[in-house]
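Okay, structure first, notes after.
Complex shown without one protein chain; remaining protein chains in place.
Coming up: chain A.
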Amino acid sequence: MGELATEKHVRYILSVEKRKDNFESVVMEHLRMSGAYWGLTALDLLGKLDTVDVDEAISWLLSCQHESGGFGGNVGHDPHILYTLSAVQVLALFDKMDVIDVDKVTNYIVNLQNEDGSFSGDMWGEVDTRFSYIAICCLSILHRLDKINVEKAVKYIISCKNMDGGFGCTPGGESHAGQIFCCVGALAITGSLDLVDKDLLGWWLCERQVKSGGLNGRPEKLPDVCYSWWVLSSLTMIDRVHWISKEKLIKFIIDCQDTENGGISDRPDDAVDIFHTFFGVAGLSLLEYPGVKPIDPAYALPVDVVNRIFFTK
């Protein structure tokens, strides 16, 4: 088996951050905030966050914030809960929460909770359990979880639970590994994992591992590196990660590297991108791959960052 091409990935991530001219980066322009979170977290997991110009990153980040307190995906784009979490996660990485008005960001999120406990993504009212996770994760990082109705939020998530033990976007929605990560993550952060049927969900999740060793996101779908994160983190949170073969998954992720130019792709020999590079590295982190810092399965931030948030006075 090959090894993780750490140096190449670091160079790749740094180059993506700078490149703004190719078609890919123009199409992804509206979600650059999430791109920043993926890239910077991957760098931190690889021990190379110090290669980044913090001040430059933060001043750009702040230029994406709106009067409402929410963040847009890039300068000029509307605020959305998705990018608000990414921004807060980046600030947590840099330990720079003091540059924002925490109460203002909190207000933005609090106002997105609906009567039934669910969350909208922004003022236009799209409801999805992804946004429940984002709200809960973000407020928890900001030490403001008490500002929303947690009980109702949990109840809504549970109303999205399916016959296979997984969770969908809204009640009745099909289980999907990404959605399961969101729901299990939200339940983990609110101390509600007793409401998950761990053995049932664990079986569904561990059956995502296919012959090649990779994980898919739903039954009878192709394996994909990004599910290394969604499935693994969920299995880790419910203490069932031993139900899959770690060795085979490590091999699959390693096989998806571009060993020449750096970066990780969805499947072997596909084109790499920052999204799959992050999820590949994060997956290896959960697999305790040597040389990669441990990541927290619920907050999707390095463990030392999360511990700093909760265990320093």
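The rule is short, and it goes like this: contacts are C-beta pairs under 8 Å (C-beta built on N, C-alpha and C of every residue); 3 or more make two chains touch, one makes a residue touch a chain; residues count from 1.
Just so it is clear, contacts and distances are computed from a predicted model.
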Chain not present in the shown complex, as UniProt names it (candidates "E2 ubiquitin-conjugating enzyme", "snRNA-activating protein complex subunit 1-like", "Rab proteins geranylgeranyltransferase" or "Geranylgeranyl transferase type-2 subunit alpha"): "Geranylgeranyl transferase type-2 subunit alpha"
Missing-partner contacts on chain A, residue numbers: 21-24, 26-27, 29-31, 72-73, 76-78, 80, 122, 124-126, 128, 140, 145, 150, 162-164, 168-170, 172-176, 188-195, 200, 202-204, 206-207, 209, 218-221, 224, 236-239, 241-245, 248, 258, 265-267, 269-273, 275-276, 285-286, 288, 293-299, 303-304, 306-308, 310-313
